[in-house]
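Input: a single structure, listed below in structure tokens.
A single protein chain has been omitted; all remaining protein chains appear in their positions.
Chains here go by letter, A, B and C, matching the order in which they are written, and residues are numbered from 1 within each.
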Amino acid sequence: MDILNNILAGQVPMELYLGVSLIMFFAGVYGFLSRRSMLMILISIELMLNAADLNFVTFNRYLFPGQLEGFYFALFTIAIAACETAVAIAIIINIYRNLSSVEVGNLDQMKE
Amino acid sequence: MDYSSFLQMREEFSLIAVLVFLLIYDIFAGEKALKYFQPVALVLFAAHTVLNCFPREAFEVAGGMFQYVPMQTYVKSILNVGTLVVLLQAHKFLNEDANRVKRGEFYFLTLSTLLGMYFMISSGNFLMFFIGLETASIPMATLVAFDKYSRKSAEAGAKYILSAVFASSISVFGISLIYGSTGTLYFNDLATLITGTPLQIMAFVFFAVGLFFKISLVPFHLWTPDVYEGAQTNITSYLSVISKGSAVFVLFTLLIKVFGNLVAQWQPILYGLAVISITLANVFAIRQQNLKRFLAFSSISQAGYILLAIISGSSMGMASLVYYVLVYMFSNLAAFGVLSVIEERTGKVKLDEYNGLYQTNPRLSFVMMLALFSLAGIPPFAGFFSKFFVFSAAAAQGYYVLVFIALLNTIISLYYYLLVIKAMFLNKSENPIETVKSDIPVKISLVICTLGILLVGLFSTIYTQIAAISFGM
Amino acid sequence: MNFLSLFVLIPVLMMMGLFVSCSRKQLQIVMTIGASLLMILSGILTYMYLTDRAAGNLATMLYTADTVWYAPFNIHYSVGVDGISVAMLILSSIIVFTGVFASWKIDPLPKEFFLWFSLLSIGVYGFFISTDLFTMFMYYEIALIPMYLLIGVWGSGNKEYAAMKLTLMLMGGSALLLVGILGIYYASGATTMNLLEIAKLHNIPVAMQYYFFPLTFMGFGVLGAMFPFHTWSPDGHASAPTAVSMLHAGVLMKLGGYGCFRVAMYLMPEAAHEMAWIFLLLTGISVVYGAFGAIHQTDLKYINAYSSVSHCGLVLFAILMMNETAATGAIMQMLSHGLMTALFFALIGMIYGRTHTRDIRLMGGLMKVMPFLGVSYVIAGMASLGLPSLSGFVAEMTIFVGSFQHTDTFHRVLTIGAVSSIVITAVYILRVVGKIILGPMQDKHHEELTDAVWYERLSVGVLIAAIFAMGSAPFWISSMLHESVIPVVSQLIK
Partner (left out) sequence: MQYTLLILVLPLLSFIVLGLVDSKWKPKVAGTIGTVVLGIITALSYLTAWEYFTTAKINGVYEKIIPMHMEWIRFTEFLHIDLGILLDPISVMMLVVITTVSFMVNIYSLSYMHGEKGFQRYYAFLSLFTFSMLGLVVATNIFQMYIFWELVGVSSFLLIGFYYTKPSAVAAAKKAFIVTRFADLFFLLGILVLSFYTKTFDFGILTAEHTTVFAGSAGATFLGFGVISWAMAGIFIGGAGKSAMFPLQIWLPDAMEGPTPVSALIHAATMVVAGVFLVARFFPVYYFQTPEVLHGVAYIGAFTALFAAVIACVQTDIKRVLAFSTISQIAFMMVALGVSGYEGHEGTGFMASMFHLFTHAMFKALLFLGAGSVIHAVHSNEIKDMGGLRKYMPITNWTFLIACLAIAGIPPFSGFFSKDEILSASYEFSPYIGGIMTFVAALTAFYMFRLYYSIFWGKDYTVKAAAHGHDDHGHGHTPHESPFAMAFPLVFLATVTCFAGFIPFGKLVSSTGADYIIHIDSTVAIMSVVIASISILVATLMYRKPSATPDKLEKTFKGLHTAASRRFYIDEVYLFITKKIIFNSVSRPLAWFDRHIIDATMDGFANTTQWVSVRIKGVQSGQVQQYAYVFLLGTLLIAALVFFI
């Protein structure tokens, strides 16, 4: 109940943020492994990256309030994630042009 | 703040200058001037390579974000030479009608990845490292998917970007945990702050797999053969040599500089990875029919051998690693060069299509043979020396069993390299690959590689130079 | 530049010469000049060596030279010779010389053949002049690899399989060897790779020797066709082209024995003492096993290959006896086996070139149509079964007498076992001689065959002369070797 009280009092403990980020991360992993559509997979990856960002921000805010490194890292990560997504979307479009589908299972021409 | 200290990042600025110039040239030059695009680009890059091959004093920029040690000059020079060779080999490919419009992009993207690697290598901070890593890998995905009309290329691109992003997100997650446990991202500070708490070990593992992915160690290697097969051959060779070469160097520096206190953890990890990488890749390789996949597995096992140098964790290991990368670059690029020439002209990449190659293309076969012998570690070619030094570095730390396992694996690897040689020299073919004419840039590239294979081992100065500064690592 | 390096330099120049020559005639000229130069060089070397020794030069190695190569690993390019190396160099020169003539009309791709052949000889010569572990190993491997192509392209029969098998098994041996060499280097304090200096330091911990001695010995033993690692030899030799069989069986297999002696035993004497019995058993088995194996074969080359297993087993066997006489005998056996097996392979190649079969059941009475080859074959056979006045006898007797001087009964009993191989040898040699050289003609088509031509006669003649010379005047070679094995053996006795 302490936690709930704290939350209600506006004091969210760090562990909760970390828990959320962990759940986000593994949700992303799960999504990556189970989704058929490449777009969904991309979104799952975003989840994973965001989980990491959340970690950075949380750590910075709670443990090392005197510095900005975590915030900056999160910012850069967001930017890089955007680049990644852009490139990935471009490639997915290319896939769609070639295969008329974005199902990841269809990418099996090269194996063994 | 004195920004003039930034000017010390000479290699990076020089590369950016080349990059930007080529971008502008490509965009604004007229049809006539574009004819000279490739020669200009190559000359510029060659000039960049030559100008930046002299090591300087160690320094730090931006409060330790960027750290330079002389060894990096060698590594960067190796990457430069490798890139130059790849560009030379890609010359013909880029002159084709379908690709002519894209060649500006090709150069730009390639050099961007190289720039990313520069930063990755010289980074003194995880942020810098991460930016470098991503700069090196995102354009790489577009390069892999360069041929947009080819399904294979698209598939390879998708596989690469998805795997790469997956790996880097895990890696970033690991970095975040490191940050959380230490409160800093600067390598210099981390070295003492990382003390081996469980969280840090966990973080290290998460972080390290991102690099293992880059180096393509088993079991993080599965993307490698597919991507190598799907990508255009010159890009594959770039991927296999330059990308991998920079990553192993970074792995080594990070393990020593940052995770030095976790040595008890990472040595067994690398031990296991080396064993299974070498073995599994070799076992996979013996069955490959497509030469590009074949070389992919071969490069995975080569990465395993490089781990032997890393595992030693000594300055001797560092020197042999850099040397190994150098030799590996020459050998692998020679092999890929021949491959690309033949694929370019005839579209043949299958092992049995290479039957009787010696009859029609004696010189190419000869270069290929040298390359394969060098990869297999046969004297007097350079590969023998590099392997010996790597083994020696591991043996110096008492890893005799590991060396022994690696050596037993050289037998398997020799077997599959000989399969190719057998196809070229021994087997007879009804319709062998016709005699192909290679253009001058390719010839130059192959000559460079051949000279490298033949001379790097015999002239000890190169190694001694490397070894001389590896102490200041 | 030490003049010993000429032994490596001349083949390199030969390779260059071959590279630019464009007709068979030019190739032949280049090879002849090169091979003759090597012969002359080894002659001069022998003369100088003997005069210097006679003048009282007591250094372990003569004409040493030392150039730093890879300083961080203490790798030097260091050369030097003692009696053993001199003997081996003579052997190599003779066999290279005769090999050139035996492959005078090699077809197809003569240029490539001679190129690889020269590379092979670089490895061989380099190995024997080196005193540095690294360069030794390097030359060792240089000598292995050309084999693949030489057998694969110019061989006969199941050549691809044989070539692959030979190469891979020998690489397996060199894998063991490399671990051994690294072990020696680091266990001795990582200060030098020079054989002599490591021997002088004599500081490899005994516990380490127990690991590295068997590795090194086995590594070289594979090349010396030690049981049970001999199976590359029959297939490989059977498939190889004539000159390659000659060089391989004649010289390359000697690298194994030489290495075992020079590296394994010399540097790790304590372990050698303790573990010798294991290898003695294995090599003892080789000796008898190879001989019995040869009885049953029907392919000429297989017979000879198994016989090589037996004879080379004797080399290792004698080395392990660890006394001066046996060791001297071992080196002499290397020489003698090198010469006679080269002669055998040369003759088999020539016979095969005429009859197009090596199956002894399909041949007979060849003496009638090719007396020169027939007589030479008989001489080779007689040398092999140890006829006095031919080289085999002196070598084997030195080994037997030496081995039997061992004070331990176990060793003497083993020696008795090894001695018994001389009977089995007689059986299979005479079986072959009786079958193909003597007896009635088996195949009507063989009636038209012709005898050897001049280059074949030259090749065979030189080998026979060498065999006779060694067999009838063994004293100088024996004493030359004897004083050279003393440093190694005294290390062992200590």
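Assume contacts are C-beta pairs under 8 Å (C-beta built on N, C-alpha and C of every residue); 3 or more make two chains touch, one makes a residue touch a chain.
Remember, it's a predicted structure, so these values are computed and weren't measured experimentally.
One chain isn't displayed here. Which of the visible ones does it touch?
Taken over the complete structure, the missing chain's partners among displayed chains are A, B, C.
In the complete assembly, which of C:Q28, C:S118, C:Q297 or C:S459 touches the absent chain?
From the options C:Q28, C:S118, C:Q297 or C:S459, the contact with the absent chain belongs to C:Q297.
Touching the absent chain in the whole complex: find that residue among C:I33, C:L50, C:L201 or C:V419.
Missing-chain contact among the listed residues: C:V419.
Tell me, which residues in chain A touch the chain that this view leaves out?
Touch with the absent chain occurs at residues 29, 32-34, 41, 104-105, 107-112.
Mind pulling the chain C residues that touch the left-out chain?
165, 168-169, 227-228, 230-232, 235, 289, 292-293, 295-297, 324-325, 328, 365, 367-368, 371, 382, 385-389, 393-394, 397-398, 400-402, 404-405, 412, 415-416, 419-420, 422-423, 426-427, 430-431, 434, 437-441, 474-475, 478-479, 482
In the complete complex, the non-displayed chain touches which residues of chain B?
158-159, 162-163, 166-167, 170, 198, 201-202, 205-206, 209, 213, 219-220, 222-223, 225-226, 265, 268-269, 272, 280, 283-284, 286-287, 412, 415
The rule is simple: only the chains that are shown with their structure count from here on.
So what's the Cα centroid distance for chain A and chain B, whole Å?
29
Chain B to chain C: how many Å between their CA centres?
Spacing between the chain centres: roughly 42 Å.
Using mean C-alpha positions as chain centres, tell me how far chain A is from chain C in Å, no decimals.
Centres of chain A and chain C (C-alpha means) sit 67 Å apart.
Would you please write down the residue numbers of chain A that are in contact with two or more other chains?
Where chain A is concerned, no single residue meets two or more other chains.
Among the residues of chain C, which ones contact at least 2 other chains?
Residue numbers touching two or more other chains: none in chain C.
Show which residues of chain A lie in contact with chain B when the two form their complex.
For chain A paired with chain B, touching residues are 25, 28, 32, 38, 41-42, 45, 48-49, 51-53, 55-56, 58-60, 63-64, 67, 69-70, 72-73, 76-77, 80, 83-84, 87-88, 90-92, 94-95, 97-99, 104, 107, 109-111.
Across the complex, what residues on chain B touch chain A?
126-127, 130-131, 134, 138-139, 141-142, 145, 148-152, 154-159, 161-162, 165-166, 168-170, 172-173, 175-177, 179-180, 183-185, 225-226, 229-230, 293
Residues of chain C touching chain B in their complex?
69-73, 75, 134, 138-139, 141-142, 145, 148-149, 152-153, 159-160, 163-164, 167-168, 171-172, 175-176, 178-179, 182-183, 185-186, 190, 211
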